[in-house]
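Complex shown without one protein chain; remaining protein chains in place.
Residue numbering begins at 1 within each chain, and the chains themselves are lettered A, B and C in the order written.
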Amino acid sequence: MKLSLLPEEKVFKDPVHDYIHVRKQFVWDLINTRAFQRLRRIKQMGTSDLTFHGAVHTRFAHSLGAYEVMRKLLNYLSRFWSDQPDDFVAVAYAAALLHDIGHGPFSHAFEKAIGSRHEEWTQRIIREDEEIAAILAELDPSLPDEVARVYDKTQPVRYPLIRQLIASQLDVDRMDYLLRDAVSTGVTYGRFELERMFRIMEPHWEDEGDVPTTIVLRPSGIHTVEQYLVARYFMFTQVYLHPNTIGSDVLLEKILRRARRLYREGRLSFVPRALVPFFRSDAPNRELTVSEYIALDETVLMAAFHEWQHEADPVLVDLSSRFLHRRLFQYVDFPGEEAVEEIKDALAREGLDPDAYLAVVRRDNKLFGDFSGVRVLVGGQPVDIVELSDIVHALRQQAKPIHKLYYPDDIPAVRDAVARWVARGE
Amino acid sequence: MKLSLLPEEKVFKDPVHDYIHVRKQFVWDLINTRAFQRLRRIKQMGTSDLTFHGAVHTRFAHSLGAYEVMRKLLNYLSRFWSDQPDDFVAVAYAAALLHDIGHGPFSHAFEKAIGSRHEEWTQRIIREDEEIAAILAELDPSLPDEVARVYDKTQPVRYPLIRQLIASQLDVDRMDYLLRDAVSTGVTYGRFELERMFRIMEPHWEDEGDVPTTIVLRPSGIHTVEQYLVARYFMFTQVYLHPNTIGSDVLLEKILRRARRLYREGRLSFVPRALVPFFRSDAPNRELTVSEYIALDETVLMAAFHEWQHEADPVLVDLSSRFLHRRLFQYVDFPGEEAVEEIKDALAREGLDPDAYLAVVRRDNKLFGDFSGVRVLVGGQPVDIVELSDIVHALRQQAKPIHKLYYPDDIPAVRDAVARWVARGE
Amino acid sequence: MKLSLLPEEKVFKDPVHDYIHVRKQFVWDLINTRAFQRLRRIKQMGTSDLTFHGAVHTRFAHSLGAYEVMRKLLNYLSRFWSDQPDDFVAVAYAAALLHDIGHGPFSHAFEKAIGSRHEEWTQRIIREDEEIAAILAELDPSLPDEVARVYDKTQPVRYPLIRQLIASQLDVDRMDYLLRDAVSTGVTYGRFELERMFRIMEPHWEDEGDVPTTIVLRPSGIHTVEQYLVARYFMFTQVYLHPNTIGSDVLLEKILRRARRLYREGRLSFVPRALVPFFRSDAPNRELTVSEYIALDETVLMAAFHEWQHEADPVLVDLSSRFLHRRLFQYVDFPGEEAVEEIKDALAREGLDPDAYLAVVRRDNKLFGDFSGVRVLVGGQPVDIVELSDIVHALRQQAKPIHKLYYPDDIPAVRDAVARWVARGE
Partner (left out) sequence: MKLSLLPEEKVFKDPVHDYIHVRKQFVWDLINTRAFQRLRRIKQMGTSDLTFHGAVHTRFAHSLGAYEVMRKLLNYLSRFWSDQPDDFVAVAYAAALLHDIGHGPFSHAFEKAIGSRHEEWTQRIIREDEEIAAILAELDPSLPDEVARVYDKTQPVRYPLIRQLIASQLDVDRMDYLLRDAVSTGVTYGRFELERMFRIMEPHWEDEGDVPTTIVLRPSGIHTVEQYLVARYFMFTQVYLHPNTIGSDVLLEKILRRARRLYREGRLSFVPRALVPFFRSDAPNRELTVSEYIALDETVLMAAFHEWQHEADPVLVDLSSRFLHRRLFQYVDFPGEEAVEEIKDALAREGLDPDAYLAVVRRDNKLFGDFSGVRVLVGGQPVDIVELSDIVHALRQQAKPIHKLYYPDDIPAVRDAVARWVARGE
């Protein structure tokens, strides 16, 4: 495989990395595909912009950023290991650039409502999208499969190092999004020293191959990686899991479930063309084609919410309007099953469907308590960071599960019912 | 008038000003109106994100920012003049917060295609929107009118100072957007010293009133304001007038003109509910209601472009697809009328409508050559900055008019016709 | 007491706070005293600039910064408590501005060698310096004493709140130096959200007085204060306790001890006038006058090292030259007493005094494991942060003691002796 160069390097001006540099022709070609351009219309942080108004940056920007982190990191690694084969570089660049290509609109809330899974779509798009698969296959017929397998941990890969750099706790995905989300929202929490992270990473061989199998951290870099993991912890607790963002996700999921039900019952008058296959299918990951899948983005959903304000179903009208005009549900710490039943009764007495207006949210503490793949070389042997750092150990302890009740506090009877239970609990 | 305070100050985390502070109840209420929340779905920089991928920040963010600049500036001015009456503060805050409330989707390109004017809508919304007008009128029945008149330079206002701070070359609008657009795109051009700008501004009385009539600059601040004006110049030449952004605006305008024509001819199968009044009317500013106007935003248009990829009209299909997948027109310096005719012929021979595929763009040099309202106190008398600073004088000279031809360079016959003319010109 | 204002606010341009604002006349007067101007010639980070070349900022800058943090914080607190009495403000501003006024050159290393203690000098200067004491006493005769007592935890104070803001883990000193040291060195570790820190701080009354007695943190601010404490932890482990900085401190201390010994033995030909009282006295804190004390600064010591390169004593010549030309000692983890004895022998065989060329450094883990005064309001009661945050708890565990041996590795016999022991230890 020989990766041809662009006549002249292309750059993208970027608020995080200053410039994103593209010299390989195939990278440029991948960026210009429809499937990749579609990421311009999917926000990186889903509904978070309803809480942090700066959080409107896109998965397009983040995907370029993840690629740029990979490019810079391989450049650093070339100090230890300079003869990086072209097929290694091709898989690494493509896997970084395309790691989010399968994301749907408002990722998690949409997936929960519809039952699709972006990880599988990422693989399907890489293997099946007529533009993307062709660009990769032209370099080497096995390349689409090679790239797609990077994301599937059940499959062996030729270069385990790439999988680590794409899908571990120390991957180019996190390194870009922590910085980017911090810059966009305006918080300092997510900042860490990216170049110093590169400097403490060292290639490590666990076999006789030409290509190292893993990255380990130098012992001198423990505090640097602590800073990175602490940044991640703060971004999760302060930004990603902000209760208002959970609330806007709840609302979105309720809208989609309601609209799909109405559609299936023949009671929805407007449905955007691109949404039809999703509403019709019980197994979208299996049943939809790639081109059906990538036809959908957040602008289509948002415009549907506009139209749904004019449907006959008052619940869909109300929920859609709430989302557009940001009248989010309120929340309390979970008050117990008995309380929930009583609040449901209050809703029912108002003629409101509890399925549409009440949500109990649980999130366990696995979200940022995972430190897999972060290993430090101690006496020639990679050792898990958790065993070496009390802070990292504490981060794991710290991760408290979330258990909350979301409800509309602009309905007096509901608000009062909640208030009674909260008062009793104190 | 007595402005009541929120029980507790509210803040918005902001990438430009760190925090945006809201203490007055009416400011909070204005933010929570439908008309204001709609600004979350209108990007500040229109189609610029197709050139600078970071430029996806919204008019919602910018409007909060303009308010915050006003708040900080009045705070600074209180050193010279501490008894700012509540009605002055109310007009100033509202006029800053709402100055963009009348913007439509993709402002300038949409307005050109449809014939609406956001300046008038801003005034109408403030006077007529049931939420906004009510919030203001509750403070004082004349307040909606007082605020609206700030933007209409043909009308007298009670506080000319506020008009200067809202709509001169030294206004809170520009002070926020230069910084915000610079931060989002990642360029340094738009940076200037905001706090130092405040420090060089001094209230000035041209009559006997309680409230100063104008802001003048201290002589020691000439270089500070030079820096600000230079920042503005660079943002225009390097960012706002980027030829690719003009190209994406051209494409957008072509789509809308085509779709409207098809609609009127009964040949458009899909049109979003919110767009209908705009397509139907020849004078939207006069004929539409405020609630019809604010029902439209960028998500509705984007979703329409999706649907229009499936229309019968091949031109609309092609243009919509170009916009979504970022296959923009190419450009050359205007090659002369004769060349344009020849290129039109080439298009016609391909069966392509020149109206849909060719655009001549002219922009004069008034865009950033205006320095009205920027006056420095010299010997007790306000003097125009242009008379004092050679650099500012040069900025005016520098402003070159733009004259370009946009065309699709992926159509070989067209590309060749252009190339021939360019070759001849050299 | 009535604090008079300057005719016009003065500002200092500052890399951390943008501007430092001075409106009170007495603050301006304090800044212009000799004792305060002397802080321009004492670096904030001692010898750290030999490791981080940017770390040359002064205690003058930091003292202005601590004052500015106090000013901003009181401004924030005025939301809860607006009638701050002038004498409270006077003590608070003066105590912040002057908290480092007693620092000598290269603080800790100098103090160890000479036996002076800056905390006491701070109090003495405030009470005795003819300029500073007069400025304060003119406001109120008891003010010098009131300010000085803030730093002496054995004494009662009128406003315990001020003591907390000056000398707890949550004080204006730390809030400025973490940011300032981070900016100067170029690391990101010390960054935290200063304005958000202010926003989570609330005045709390433990008695009936007009002035709150303490600051507590709002429960919503736990993560913010975690970020601040983590920043502190990283600055200590990565910057302040950098082994090379400990090494340059060791060298400095050795030079001063040697020179003082030579001086007392009548064997030192050059001693700067300002250093004489320090060399002569065994109890400088008791025996020196304030004007003798403030006559010394880092430029005087540095110039002495220049001259001492020409002394008769070869040890002083060599050590002085090492410091000036940055030929620092090398270090290893403490290899045990037996090893030290053997290395001493190696030195002795080279004719080198082990007292001058060998140093065992121990630092316990109390330096950044203290969280006194950081309390969160839980159910109306202040609770120690350590009991609420696992991360903070872990920071305490994490703090490892330092135990190292410093030695000159450019002397082959010594280097070899160390290498032998290190090899044996592995």
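Methods note: a contact is a pair of C-beta atoms (placed from the backbone, for glycine too) under 8 Å apart; a residue touches a chain by one contact, two chains touch by 3 or more.
Bear in mind the structure is a predicted one, so any value in this text is a computation, not a measurement.
Displayed chains that the missing chain touches over the full complex: A, B, C (touch as defined at the top).
Summary of contacts with the chain left out: across C:I125, C:V187, C:V225 or C:V376, the touching residue is C:V187. Among the residues C:A274, C:L358 or C:V374, only C:A274 touches the chain that is left out of the figure. Looking at A:R127, A:R158, A:R199 or A:R327, the residue that reaches the missing chain in the full complex is A:R199.
Among B:V230, B:V276 or B:V360, only B:V230 touches the chain that is left out of the view. Set against the missing chain, the residues C:R41, C:R257 or C:R280 yield one that touches it, C:R41.
For chain B, the list of residues touching the undisplayed chain reads 187-189, 191-193, 223, 226-227, 230, 233-234, 237-238, 389-391, 393-395, 397-398. Considering the complete assembly, chain A touches the hidden chain via residues 9, 11, 18-19, 79, 195-196, 199. By the touch rule set out above, chain C reaches the unshown chain at residues 12-16, 18, 32, 34, 37-38, 40-41, 49-50, 52-54, 56-58, 60-61, 64, 183-187, 272-274, 295, 297-300, 302-304, 306-307, 310, 324-326.
As a convention for this text, only the chains that are shown with their structure count from here on.
Between chain A and chain C, the superposing rotation on Cα atoms measures out at 180°, rounded to the nearest 5.
Averaged C-alpha coordinates put the centre of chain A at 32 Å from the centre of chain B.
Computed centre separation for the pair chain A/chain C is 44 angstrom, with centres defined by C-alpha atoms. Shown for chain C are the residues that touch two or more other chains, of which there are none.
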